[in-house]
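With one protein chain held back, the other chains of the complex are shown just where they sit.
Letters A, B and C mark the chains as written, and numbering starts fresh at 1 in each.
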Amino acid sequence: MEEIIGFIGTGTMGKPMALNLIKAGYQLNVYDVNPMPLEELKIKGATICLSSKEVASKSNVIITMLPNSEDVEKAILGENGVAEGANKDCVVIDMSTIDPISSRKISNNLSKRNIKMLDAPVSGGSWGAASGTLAIMVGGEEDVFERCLKIFQGMGKKIFYCGPNGNGEIVKIMNNLLAGINILATGEALSLGVKAGVNIKVLYDVINASSGQNFAMQNYCANKAFKGDYEPGFMASLMYKDMGLAMALAKNEGVPLLIGGLGHQMYSNIVAAGFGKKDMSIFLKILEELKNIKIRF
Amino acid sequence: MEEIIGFIGTGTMGKPMALNLIKAGYQLNVYDVNPMPLEELKIKGATICLSSKEVASKSNVIITMLPNSEDVEKAILGENGVAEGANKDCVVIDMSTIDPISSRKISNNLSKRNIKMLDAPVSGGSWGAASGTLAIMVGGEEDVFERCLKIFQGMGKKIFYCGPNGNGEIVKIMNNLLAGINILATGEALSLGVKAGVNIKVLYDVINASSGQNFAMQNYCANKAFKGDYEPGFMASLMYKDMGLAMALAKNEGVPLLIGGLGHQMYSNIVAAGFGKKDMSIFLKILEELKNIKIRF
Amino acid sequence: MEEIIGFIGTGTMGKPMALNLIKAGYQLNVYDVNPMPLEELKIKGATICLSSKEVASKSNVIITMLPNSEDVEKAILGENGVAEGANKDCVVIDMSTIDPISSRKISNNLSKRNIKMLDAPVSGGSWGAASGTLAIMVGGEEDVFERCLKIFQGMGKKIFYCGPNGNGEIVKIMNNLLAGINILATGEALSLGVKAGVNIKVLYDVINASSGQNFAMQNYCANKAFKGDYEPGFMASLMYKDMGLAMALAKNEGVPLLIGGLGHQMYSNIVAAGFGKKDMSIFLKILEELKNIKIRF
Partner (left out) sequence: MEEIIGFIGTGTMGKPMALNLIKAGYQLNVYDVNPMPLEELKIKGATICLSSKEVASKSNVIITMLPNSEDVEKAILGENGVAEGANKDCVVIDMSTIDPISSRKISNNLSKRNIKMLDAPVSGGSWGAASGTLAIMVGGEEDVFERCLKIFQGMGKKIFYCGPNGNGEIVKIMNNLLAGINILATGEALSLGVKAGVNIKVLYDVINASSGQNFAMQNYCANKAFKGDYEPGFMASLMYKDMGLAMALAKNEGVPLLIGGLGHQMYSNIVAAGFGKKDMSIFLKILEELKNIKIRF
């Protein structure tokens, strides 16, 4: 059976993901509160719907790609939402990055209505969405994951099955928590090394070949920040949001995150200082200006 | 000219390093406050001396490998020390991990006596020392570094020239600062992920292929802590010492290290709790017991 | 007009508060999911109701004293809740310590139904509730506050008007945030002073007469912890909850709390270690055991 796909939320990330599914040969029903991207998708062959309910009623697999928990809950469980229009044997895939606790609440609710759900947040940014190279972390029942694997492969490159509902969100958030801290720790270590008189190229080359090596330094710093480029990449405000999700999960689970809690507040500071839309590596530029140094290749 | 090498400080690290130099064909003059390892070195062909001064008087290149700044200062500048016995055109190489500020003071002092010095701290632990695969980060004049390169190659695999005196220490300490934070951040993220219901293997595999990837997680956790092995590796007390050097440097340079300062105190906590002689990844075990979870493959 | 008072939530705090209102001469209608304390209140003259709705229908002023936001929202806005039974010109007073954001949502909702609300969280603990000496921080319209002042005086000693709805909660939470940090900072400073060889009595007397003086040290430490008494007082788990409310508010307002964020996680650690039901000064005992010292008079 070829799946008919519904796509709700066709913004910066959702639109290119939907386009890739069309390119992969899928028939798409699309909806967004903003009609603009829908027209573009229509030209490529998608059918525009007037509500999440209508999308659900016409599709086997319904994907949501929305900014936050409230939006997802409303689109799936709210009035004129997915649950109201859902067909027998359909699957709901929420690809938004949201609170795993909320995600599990929604999947529990759908489960009572005999609707299967996967949480499948992505990483790779708008560039990954456009090029179909996203990483996708999936939570839910394994056979449901298997059923949807081909669809995921239409949007991404690295597809990870992470276990029961909510686990996709958790894994993504834990990864981002680590990446976010790594940027901060990298910024601190490099700014001190440079201030103390070491060439940044030397610092980077040695650390990158040693026990301090980390992906965030390689990719967000060496490839961009060290060249004076602080355009995202991964926006500081998004990292602030994701670390906030990590802190909320920590509260829910009673797990102390001392480094995490401080890091979250440091991103709060970065955002409050007006740098939310810059790449998270903007922290290095803040340190540059504070100490009148250059952390540049 | 083949260098005659003096080696002062033949402990856990120094002895195997000295043995490798003998194996590489160098003639060695050795001294330590503890006579035991000296006997073993003598059997392999080294000449035992009775003071640092005597070592210096018989050698062209004098290596020190000692626990802390005070020891190094005493061995080099103190009574019956290296400076008193040093020959014309000799080079002093301090391979201890010490305060870069102290290191620079010592090299300045030697410079006034027309003695060249390199700071050349190592990483790789006692295993790296024994196998001759240490990483060596070298500060000092470049031609002096070139002169000693072959000697370094007798003890290590990755030899990095880092710039003027003190820079070897700084680069090493900045690297360790990062590694130390990465262990803490990794422990927090993984303990939360596991507590929230994700399999550690899944967490690790995804993060290791994503933006949270870092060497410390791969090597100290995946290879050891995840298997319940918390033997060093890199002792928590040494990380506490190295992060203390980073904090002292930060104070000297006026560079704020918020994450670093917290991390340093967290290692203080780990050491105070009696875990100083365990691998720094013991932090994961502390979190395991706190939340009654298993962060194990 | 003498007010007829409804009281919903007659637990550890609510029951003695209700008893004080009866003592002050008020007629009370009471409800709780747990029938036990209701019987005791009935003996003292209160009328037992079977739902929050019934309480509301029989009263002019309805007080809620419940554990968390969800409970308050359910009791006031839920099925068979206060809003369904509320009379014209009644006032709802929520005396629970909850999220100010939730509190404002509830008051906005009631406002649309022409029902006035005050948020009026208390401090002083169960002892203050029993003795009628609570501090009460009130948010809402000033004339509504004036109307209810006599009722507040029946339960507390220090009554503070804090401005519009939600402000009572905010002021209480900000106060507790500070008190919570002061305990942690006091514990750190005193444990170090004692470890370094100073008598605790000397440390306390000097600091208490100097710029480090703070209420938390005087009352939670000098009066209790220094005597080896770690019974609440103010439970560590409640401080963890209140600091969590502060962190949630900080997220909502985009205000960075670096010290607050770390302090919150330190209480998370204390609770995870099994000390949640002890007084928040239990932190001193943890430090005593860590460093094998006595912080005792």
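As a working rule, contacts are C-beta pairs under 8 Å (C-beta built on N, C-alpha and C of every residue); 3 or more make two chains touch, one makes a residue touch a chain.
For clarity, every value in this text was computed on a predicted model and none was experimentally measured.
Listed residues C:P35, C:P164 or C:G228: the one in touch with the omitted chain is C:P164.
Touch with the chain that is not drawn comes from one residue among C:P37, C:G132, C:G244 or C:G260, which is C:G260. Within subunit B, the residues in touch with the undisplayed chain are 244, 247, 250-251, 254-258, 260-262, 264-266, 268-269, 271-272. Interface with the hidden chain, as seen from subunit A, comprises residues 258, 262, 269, 272-273, 290-291. With the whole complex as reference, residues 100, 123, 135, 137, 158, 160-164, 166-167, 170-171, 174-179, 181-182, 184-186, 188-193, 195-199, 202-203, 205-207, 209-217, 219, 234, 246, 249-250, 252-260, 262-263, 266, 287, 290-291 of subunit C touch the missing chain.
One rule holds in what follows: only the chains that are shown with their structure count from here on.
Relative to subunit C, the most remote chain by averaged C-alpha coordinates is B. For the pair subunit B and subunit C, the fraction of shared interface numbers is greater than half, so the two copies use mostly the same residues to meet.
Note: centroid distance subunit A to subunit B, computed from Cα atoms, is 39 Å. One inter-chain figure worth recording: subunit A and subunit C are separated by 38 Å, centre to centre, where each centre is the mean of the chain's CA atoms.
Between subunit B and subunit C, the centres computed from C-alpha atoms are 52 Å apart. Multi-chain contact residues of subunit B (touching two or more other chains): 258, 262, 290-291.
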